[in-house]
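Data first, discussion second: the structure below is written as structure tokens.
All protein chains of the complex are present and in place, except for one that has been dropped.
Coming up: chain A.
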Amino acid sequence: MNKIPNRQAICDVLIEKAKTDKDIVVLCSDSRGSSSMTPFAQEFPEQFVEVGIAEQNLVGIAAGLAKCGKKPFAASPASFLSTRSYEQVKVDCAYSNTNVKLIGVSGGVSYGALGMSHHSAQDIAAMSSVPNMRVYLPSDRFQTAKLIKALLEDDKPAYIRVGRNPVEDIYSEEFCPFELNKANLLAKGEDAAVIACGEMVRPAVDAAKMLEAEGIYITVLDMYCLKPLDREAVLEAAARTKLLVTMEEHSPFGGLGAMVSQLIGSRAPRKVINMALPDAPVITGTSGEVFEHYGLNANGLVIVIKENL
């Protein structure tokens, strides 16, 4: 079982790149520990900015740094980063087009038992509805590293959500195909297609194997790019299957399910089942317990697919 959380993979890439790029700056809001950025702060104190518990200021300062040629990565719990500083994201980053990379850590229900104040089940909806903001939910540490390296090459704002805990690898050091804004096809079956993002990709892959043993073959898409959504990949999956299932660690509104349904509804009508967190206070527990309770795991997905085939 992998022990490296995606947030640590981000820090590792930034440390590696900052050795030769003095413009990379990491900003934290008393969140260097929760963001796994302590090693960066220790190794590059001149390229690390602490703003204290002040998320609006975190994003505003990052925008100012970017305006002056820096490559800021503002890292803070996704819950606070995506809503407390929402207006700074909209005006100072997206509307002003500054090169700010927003790293939302411990996203979704990573902080399961800490309650709704610490859950970020609205961040995809919030961030993707802002013009000029890109939204990414990488599925494992290898893809996270590839994504961060790719984003270091451009100068536009983006929001990246990662979870708190290590997730089982989807890819490997040797095999991690990656093209920015292109979903990864992880399984190709004709019976149904599952489109998942972030921590939901692993259960989708596992469910594909479980179903295969029963003679049911499904397509699995790792839709790490929520915005811009890889529309071609969605339409291609829809063309081959009669049933689409979306799976996300997010509210049922404004996330992956909503985006896919919107596209499918207008372009290739199919039945689309949206698996998501409920529009209600989330039950207390670890994220694994929470996922199990709501059926957001491989077993839950197998049941949904069999019920709807």
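Brief remarks follow.
Definition applied: contacts are C-beta pairs under 8 Å (C-beta built on N, C-alpha and C of every residue); 3 or more make two chains touch, one makes a residue touch a chain; residues count from 1.
Basically, contacts and distances are computed from a predicted model.
The listed options are "Multicomponent Na+:H+ antiporter subunit D", "Putative phosphonate transport system ATP-binding protein", "Tripartite tricarboxylate transporter permease" or "Transketolase", and the UniProt record of the chain not shown names that protein "Transketolase". Between the chain not shown and the residues A:38, A:56 or A:299, the one that touches is A:56. The hidden chain makes contact, of the residues A:16, A:87, A:154 or A:190, with A:87.
By the touch criterion stated above, the residues of chain A touching the omitted chain are 22, 25, 46-47, 49, 51-52, 54, 56-57, 59-70, 72, 87-88, 91-92, 95-98.
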